[in-house]
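For reference, the structure discussed in these notes is given below.
Each chain you see keeps its place in the complex, though not every chain is here.
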């Protein structure tokens, strides 16, 4: 019986193909099977150049090929960061027309203004297991136990990793549930895996020491891939802030508008509009830039959810405006995950941040700062465009009157 | 002077390459330039099979190539939807190891249980321009004017589009800012462009009729690509709910755990943990599935931010559990955006939803329901896995005791 027939009658599972075939053949056969089952012609999905061996082991089960996501560049953008310093070309993987052109204009304005100020404010990846206790008294005593055994837990956590360092433990109670939020310095890795493994070890110690039952290694107070106030307040991943001062002259020349108009767009849209909408995002389109940079650079695309939490501010100053973006929870890394896939790694290389930095952690921090500057470019450009239209309309209205 | 030299000395802009070269050459030259500038070797980014002509016009400026994102399949999953009915193989583009295997197990459980119940609750893409007024009295009168001119505004909006229908207008005031949220039936398109164009037309009418100043076509009460309560409450894009009943026997057989344990994980993690974290996401990892399906299917990846807003519920029933996911704001389409790129379109074809449906709108609604079912599979699988470990530990602890 052919393999396709065995797949069809269920005697061979789709995910078992790699057991009998080389990865490349397994992918091909699986694709053929799916094509037959669905009647879809799957030509292009099968065309790829990346090294499949590692991908099927690490990144993707039941693989049938790849999707090709267009990558363009914006830049150069001058960055005056604590870690990233110099001029950068930003790789953006996107299908949204006009996005790269917009970021490009923001890069140009920033560079003309002397570069983006960027700082990493905090750095720490988190995992927060949840435990069940018998009573609020038990819950309270678990918190105390954790505090008292801090050093022991730190030692245990760090025994599971050659790179990671435990940098904080915080406890939270909700009724009989106890959430213990561990924070790690994960160096150049985004670090979720490292942190999860370490948390598992520590969680077992806590359960054994307190009689609390471990319910889940993630109790949603991490918080991973969901918008959450805790990430904004305590930070998660790389916390980055980026800003730039624009003079009246530059605003007029590059954006064809003025300081007051940009300020008003930010005020009524990003601040008041977001407040009125019950939004956790006080920005124009940070998600566009974060998602595009994440996909290009082999980051976990689902991390764009927490990564794009952003407050955009526009201060009126004596010489013009100071525009800034605050990104408290960018989960990024330059090793592990999708960063090793060839096309994605080329994007990291293009930024000079592929692989481990010297010392460890510097590449990921650079990447965090670069993405912060990229978001600034995107915000600036869209605010400028909206303000210019708004100004144009105002003139038009005056002309009419 | 060579083109590369002209790029280098700034006499030719990077985005002007398409004016002098064919798209394919422009991409190649641009990539070479970036490679030289950054010292990075960009081999794989330049290998692609998609039709570039359209992509450079519609999807991506300053293109240098593509990233290849691995695509695997999970399934088949049986879906009993209002629009999607039958068995589906789900294409997921991801670099997160174990994700597809996890979704696959969820699909298997759902299919064994007879399929996922899915319903589209609401369908409407929105845009909310913001206007500045002189006073709260003026603001209030703008709202009244909009209400009184509803039919006129609807006619104007629909004059800009051959497909879209205006289905609702809501006004919001915050001080002197007025937000007018337009909702459209955009048929098979995700529809942001259509809606923006229509909103621009209507916004001009409102400005002219009321003397309010249009500040921005998006006032962040749309709300696009930011987590926002308004999307949950009023719906945005395709609002989908999916659920499945699992018997005690099935839970035990597929997940090696029991109803109570799955219920407890959901309760302490997804509900209480999220509440305690100040999170807008009451789910385990909806974002993983939404992002992977969006990238595979040519959706706007930044829309995973709003698209992944999800409440996961687990009801204890007499026969086992009923697990459900509620996704109030999935912005998806099967025409436009990245849906026409060959690899992405093949993923849509694999689902039987590429292009316009008959009647228009049915393909996008199907896609919304399929993604709803896929999220259900992902949630179910992760909850089951967490519960099984939790149960295993409980047994172990008892064994020790």
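Points worth noting:
We just call them A and B in the order they show up, numbering each chain from 1.
By our rule, a residue touches a chain if its C-beta (ideal position, glycine included) is under 8 Å from a C-beta of that chain, and two chains touch if they have at least 3 such contacts.
Small disclaimer: the values here were computed from a predicted structure and weren't measured.
Shown are 2 identical chains; the number of copies across the whole complex in this structure file is 4.
Operating definition for what follows: only the chains that are shown with their structure count from here on.
Mean C-alpha position of chain A lies 17 Å from that of chain B. Residues of chain B that touch chain A in their complex: 14-15, 30, 34-35, 37-45, 47-50, 55, 57-74, 76, 89, 91, 93-101, 104, 128, 130, 132, 172, 174-175, 177, 179, 207, 213-221, 223-230, 233, 264-265, 268-270, 272-281, 283-285, 287-288, 290-292, 295-296, 298, 300-302, 304-305, 308, 337-338, 341-344, 346-347, 349-352, 386, 389-390, 393-394, 397.
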